[in-house]
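Every protein chain of the complex appears in place save one, which is left out.
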Amino acid sequence: MLRSRTTVAVRYAETDMMGVAYHGSFLPWFELGRTALLKENGLPYRQLEAAGYFLPVVDMAARFQRPAHYDDTLEIITVIREKPVARIRLEYEVLRDGELLATGHTVHAFIDREGRPTRPPPVFAQKMAELFT
Amino acid sequence: MLRSRTTVAVRYAETDMMGVAYHGSFLPWFELGRTALLKENGLPYRQLEAAGYFLPVVDMAARFQRPAHYDDTLEIITVIREKPVARIRLEYEVLRDGELLATGHTVHAFIDREGRPTRPPPVFAQKMAELFT
Amino acid sequence: MLRSRTTVAVRYAETDMMGVAYHGSFLPWFELGRTALLKENGLPYRQLEAAGYFLPVVDMAARFQRPAHYDDTLEIITVIREKPVARIRLEYEVLRDGELLATGHTVHAFIDREGRPTRPPPVFAQKMAELFT
Partner (left out) sequence: MLRSRTTVAVRYAETDMMGVAYHGSFLPWFELGRTALLKENGLPYRQLEAAGYFLPVVDMAARFQRPAHYDDTLEIITVIREKPVARIRLEYEVLRDGELLATGHTVHAFIDREGRPTRPPPVFAQKMAELFT
């Protein structure tokens, strides 16, 4: 299992007139978690794209328990539980002071520059094989 | 069953460097569908909030089949299948020229100005009773 | 002078905890005005990009007189006053029921796929020559 932890402060731009963070704001926060997890494991997403591999979201979900407020510092926990083969599933928890605000997941598929499904690059497959032994 | 249809053109701001609409952009489009469905059924969300009722998203999901591109005109189909009691579940389809790009749903709970769970306002309950007979 | 008029409804996602539209939300609305003006004059921006020409914003400004609220229908008036040569300057007015909410402008420069400054495509130069005689 791969696990990463990062933090983010809620921006004013991310709130809505309900006075709390807009539900859609959690998706860029999940993305921060994803970016951190891949980077910490030697697979920066920026390099994947530079090499012609893209990881669009094919499936996503989120559940909201408690609202996040402007200027809150949130903790994003990102997890890959199972060795990714064709698809990558990431799970997320968003917490504030140890209290769970939201959970969610995204599933990603590899595509090439033309948008066609493709296998993961060898560097990715190798790294995952090492990490999930 | 309540059903509403609205259209939206993809904004440049809604694309990302993958060259297509960012997955998070679909959430405001779902919201357009929600806003239209409630308004067409005599329950504009703006009036619900003015009366002290709020409908935060407690659960959401989306699945993406095909990408949306800048300046595409998309059709948003929004459906409430079952009479909402404590919670409201809305389902969405996003299409371009009749081709399905994405599906999703959101679940909403009524809260009051203090953020506490509350019953739907009488006007909402009455209207839903009429519409789902 | 070229002039275009389009409308947009304020999305919930575009509001912030001040209860009104976030100031940054006006930029995608300016973009809607730009998209409409170019399309109405036979120069859809989508085709410019397909032909390898990009129009990044190099300069922008906005002044806010009155707030915009969720579900307001806004009118966006977009104007090109002078024939664009190397750069294009667009001016915007955002109104609600004839009342001015905000004004602004953006200045754009042509760049090519590599991000280098370039001349406008001949089709653009010709069209502008016709329109500004």
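Should a chain be cited, it is by its letter among A, B and C, assigned in written order, with residues numbered from 1 in that chain.
Everything that follows uses one rule, which is that contacts are C-beta pairs under 8 Å (C-beta built on N, C-alpha and C of every residue); 3 or more make two chains touch, one makes a residue touch a chain.
The structure displayed is predicted, hence computed values, not measured ones.
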> Who touches the missing chain here, C:L2, C:A62, C:V79 or C:L100?
Replying inline: C:A62
>> Give me the subunit A residues in contact with the hidden chain, please.
In response: 9, 11-14, 27-28, 31-32, 35, 44-46, 49, 70-71
>> To test your reading of the contact rule: which positions on subunit C touch the chain that is missing from view?
In response: 17-18, 20, 23-24, 27-28, 49, 54, 56-64, 67, 115
> At which residues does subunit B meet the chain that is not included here?
Replying inline: 12-13, 15-20, 22, 24, 70
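Just so it is clear, only the chains that are shown with their structure count from here on.
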> What is the distance in Å between the mean C-alpha positions of subunit A and subunit C?
Replying inline: 33
> How far is the middle of subunit A from the middle of subunit B, if each middle is the mean of its Cα atoms, in Å?
Replying inline: 24
> From the C-alpha centre of subunit B to that of subunit C, how far is it in Å?
Replying inline: 28
>> I need the residues of subunit C touching at least two other chains; which ones are they?
In response: 12-13, 70
